[in-house]
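Here the complex is missing a single protein chain, while all its other protein chains stay put.
Note that the chains take the letters A and B in the order they are written out, and that residue 1 is the start of every chain.
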Amino acid sequence: MQALEMLLQAVGIVMLAPLVQGFIQWCKARLQNRRGPSPLQPYRNLSKLLAKDLVVAGSISWITTLAPFVCFGAAVAVAALLPVVSSTWGVTDLFLIVYLFGLSRFLLALAGLDSGNSFAGMGSSREMYLAVLVEPVFLLAIVASAGAAGSTELGRMAQHSLAHSFTLPYVLAAGAFFIVVIAECGRIPVDNPDTHLELTMFQEATLIEFSGRNLALLLWSIYIRQLVMLILFVELFFPWNWFDLIPSMFIWGLAKVFFVGFLLALTETSSAKMRLFRLPNFLAAAGLLALLALVVR
Amino acid sequence: MNVLTVLLLFTAFLITRVSSLRLAIQILVVQSIGVAIACVWSGLESEIMHTYIAALLTVIIKAGMIPYALFRVAARLRNETENKPILSPNQTTLLAALLLAVAYGLVDQALPGLGRDALSGALAGFLIGLLIMITRRQAVLQIVGLIMMENGIYLLGLSMTRGLPLIIEFGVFFDVMVAVIVLGILTFRLKLSFMTTDTTVLQKLKG
Partner (left out) sequence: MVNELELDLVFRLIVIIFLTGCMLALALWKAPRLANGFSHGVCAVGSAVMMFLAWTVLQTGETVLIVVGHWLHAGEVALRIDPLAAFFLLLLSVVGTVVSIYAIGYTSEHYSHRYAILPALFNLFLLSTMFVFTTSHAGAFLIAWEMMTLTSLFLVVYEHEHAANVRAGFVYVVMTYTGTAFLMAAFFIMAAASGDLSFEKFVGVSLPETQRTLVFLFAFIGFGVKAGIIPLHIWLPKAHPAAPSHVSAILSGVMLKTAIYGMARFYLEFLSTGPTWWGVMIIGFGIVSAFLGVLYALMESDIKRLLAYSSLENLGVVLLGVGTGMVFSAAGKPVLAGLAWAAALFHVFNHGIFKALLFMAAGAVVRATGTRDLEMLGGLIHRMPYTAFAFFIGAVAISSLPPLNGFISEWLTLQSLFFLPQALTGLTGKVSGVILFIGLAMTAALVAACFVKAFGIAFLARARSRKAEAATEGPITMTLPMLSLAGLCLYLGLWPQTMLQAISRVLQPFIGIDMRGLFEVDRSGLLFQANSAEGVLSISLLAVLLLVGCLAAIGLYYLKGKVRSVTGPLWACGRIATPRNQYSAMGFAEPVRWAFRWVLRSQRQRVVDENDNVYVGRKLASHESISYVVDEAIYYPVQRWILKRAKFMKRLQAGSVQLYVGYVLVVTIVVLAWSGRN
């Protein structure tokens, strides 16, 4: 039963992920007084890319072949492990989630170096640099809420935060975690997801030599990661009662996720991309919030 | 025992006066044999078996192997003699006599009661060995000084404790052998590098 639930949940998150991406882009366009593409556009893009052949550089190796599968696989694993449908599985460790993200980042960075393209190389270098700055804040924000729950098991953490939501430590940690979400999703002011070139320099740059189905899988796994981050944020800091397949709860939870997506779009519209070497200060601010959250606990 | 002490001192004084390398080595052989006899003597007195072994070793190493090696070195060196010692033979002998007096004084002060003459003689032998090393420039003579010193120490130990444990004596012999081998090699290298065995050239090595 549990296995079936997990599988269904994974399928659900995987299928929903492009919609959330489309929704954020749509919100952004509206906020900028543009009509913008429909929220369903990412589905169309993915389906188009999945039908395309590959154009690859001559210097690639099996790393390029492997990366899309492993990234997608890791994203699916994370999607299955999140305690969305039920909080009582007791199998989801937060460190595991962080390190699974690390696995796909590792392979993505290697894939960037694989082709020998200088832009992609730059992308991997900066991706790893960003990880150095983000991961401590990520873990810290998590520990701020896990410490209170006495366990790093996500289900227990979420249940605990349900009982103690909107207390000062949680609000502070939420602030920190929101910054992490921005960074992990590659959003302005950390990264610009709309362009492919020098101005982006992170995630999208590493994808520069990817095409066709490889690109589709990688993009999809990035969308899944984004949705997972949003769900994590909502579960830990805007908790809901687990719906255990109750439809009203399901809609309520979904609404919260989309609301956080809207917040992301709002942040993107209202701020400018930050210079690469300003990032340490930005993330240090997030770290400080998390630290305060831990201290006031 | 006293006869042997006198022999030791006599040979020591003799070495302060010679300038020929071969002669010095011959005197050394005589002295070493004297030490070996002293060793046997103490064995006879104390009836400890291993002092005979020690005596045998003394003969083999100090009267046999080392002098043999030194003779070979000296033979290769040809006309290297102690031409310009730092102190002339007269001055050295005088100093040696002074050291003998010092040795008597020290023994009276530090180790009263034991066999006075033997102890002071041994100590004087030791000090004179050092003196030879200080006042001679030739490497071979310095080795001779070293072994004299060793003989002195050995006799000192013998007259104080009636024979050391065998293992320690082995150690001492081994030590001397290694020292002499190293010095012998050094002498050769000296000859090769500087065309002389005058140790004052070593001062050039100072950084």
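The criterion applied here is as follows: contacts are C-beta pairs under 8 Å (C-beta built on N, C-alpha and C of every residue); 3 or more make two chains touch, one makes a residue touch a chain.
The shown structure was predicted, so the numbers you read here are calculated from the model rather than taken from an experiment.
Note on the undisplayed chain: of the listed residues A:P42, A:G175, A:P239 or A:G287, the one touching it is A:G287. When the missing chain is restored to the complex, the residue among A:L54, A:A163 or A:A255 that touches it is A:L54. Checked against the full complex, the candidates B:A24, B:C39 or B:L127 give a single residue touching the omitted chain, namely B:L127. Interface with the hidden chain, as seen from chain A, comprises residues 6-7, 10, 14, 50-51, 53-59, 61-63, 68-70, 72-77, 80-81, 90-91, 93, 95-96, 99-100, 102-103, 105-106, 109-110, 112-119, 121-122, 124-126, 128-129, 131-136, 138-140, 143, 146-147, 150-153, 208-209, 212-213, 216-217, 220, 276-277, 280, 287, 290-291, 294-295, 297. For chain B, the list of residues touching the undisplayed chain reads 86, 102, 106, 109-111, 123, 126-127, 130-131, 133-137, 142, 145, 199-200, 202-207.
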